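Apart from one protein chain that is not included, each protein chain of the complex appears where it belongs.
The block that comes next holds subunit A.
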Amino acid sequence: MPWWYFEKEELKNTPSRKDNVEFDTERRYRREATNFIKECGNLMGLGYSTIHTAIVYLHRFYMFHSFRTFPRYVTACSCLFLAGKVEETPKKCRDIIKKASTILTSQKMMSFGEDPKEEVVTMERILLKTIKFDLQIDHPYRFLIEYAKCLKSNGNTPKEQVVQKAWNFINDSLETTLCLQWEPEIIAVSMMYLACKISKYDVVDWKGRVPDHQKWWDMFVKDMTKNILEDICHQVLDLYQNPKGKSEAPDSPPQLPPSKASLIKASPPPQKRAKLQQSPVMNPKVAVNHIPVKVSSNEYDMAKVPHPPYGYPSTSYQQPPPPAYLVQSAVPPPLPAHSNIHHKPPLPPASNYPTNNNIPPLPPSRYPAANIASNQFYQLPPTNNYSHKNNRSNHYHQPYQ
């Protein structure tokens, strides 16, 4: 079994880096490709599991090839094409390309060459060879649901709100390389932890608690330290910052026309940003809810940049009040009625990523509850040892220093 998890050193030393693509540029490429997959997948009515699977393929792929060898949007289309088949939600290659051409500028479509379908199909073979036909991807969502069911709090925040938030964080985490660093279980725990913190949802007890358990997640993962947790949370929170570096980041390779990113820079604030400014996220009266951790901003230059007046700043965690979509909604139905928490997660709370700005909110049907059940087909009976995770005695990494 190949090991699909990487040390941070490896994540900094990717084929793209060796190919003279700056770290920030690669990160931007990953985010652009990820957001493209999300948008294209949503527009095509694909569920979150197909989209998630496609994005994980993409991240893995670029641990072996450079972004300059394989243009990101072609790869992204291939990932979506393959994930569609793997998750039993197949879409025709032609339709994916058609949809892509409505999302991407015609200049960006140039990277698809004269015969885009042939390009995507050829790319699929390279993708398959690279990812070792490791098609089955576990997603954090189902772990999140499983874990959340056990948690008990005596506060007033409805659990559904917290789970919804955690769900959104998982969606957003796909823009980072977290899926190359940690198993989905760990990401699920971390995003739930983050959502609890932000929602002031104190977990006081949990089903299945034994005296050994210090924290609720001890029940699900071993040796999960605060350091690991918070490192993961920071990587997601960093997304919500307006990175100064972004506007300065080298654009797509020169042969390409100015990307949307640079166009938007000059244009008036996009819709989503405006919405967020209205939201009381930054209301100074909201109590500051410090996550008790030393902020280490060494990993990403982004973190050093003073944050803009929106989003969740990573240096002072302010608790955002429940988003409007939750406040307005009726009393949330109780867990574990799955179907009710699988409605469309709202747009990322503060994603300021330019290419994302024109996405209209999508109908709730995007995330049918049944999809989560489909993952359960592949649960193994206890006799089976199939899982790369079991092969490693030290299951979870040491915290990164």
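Following the convention adopted for this analysis, a residue touches a chain if its C-beta (ideal position, glycine included) is under 8 Å from a C-beta of that chain, and two chains touch if they have at least 3 such contacts; residues count from 1.
Assume contacts and distances are computed from a predicted model.
**Student:** According to its UniProt entry, is the unseen chain "Anaphase-promoting complex subunit 11", "Vacuolar protein-sorting-associated protein 25", "Trafficking protein particle complex subunit" or "Protein kinase domain-containing protein"?
**Tutor:** Matching "Anaphase-promoting complex subunit 11", "Vacuolar protein-sorting-associated protein 25", "Trafficking protein particle complex subunit" or "Protein kinase domain-containing protein" to the record, the invisible chain is "Protein kinase domain-containing protein".
**Student:** Quick one: say which of A:S66, A:S101, A:T157 or A:N227 touches the chain that got left out.
**Tutor:** With A:S66, A:S101, A:T157 or A:N227 as choices, the missing chain is touched by A:S66.
**Student:** Per the definition of touch given earlier, which of A:K12, A:K98, A:K132 or A:K226 contacts the omitted chain?
**Tutor:** Residue touching the chain left out of view: A:K132.
**Student:** Over the whole complex, note the residues of subunit A touching the chain we left out.
**Tutor:** Touching the missing chain: residues 1-3, 7, 10, 15, 18-20, 63-66, 68-71, 81-82, 85-86, 88, 90, 92-93, 111, 113, 120-122, 124-126, 128-136, 253-256, 368, 370, 373-374, 376-381, 384-386, 388, 391.
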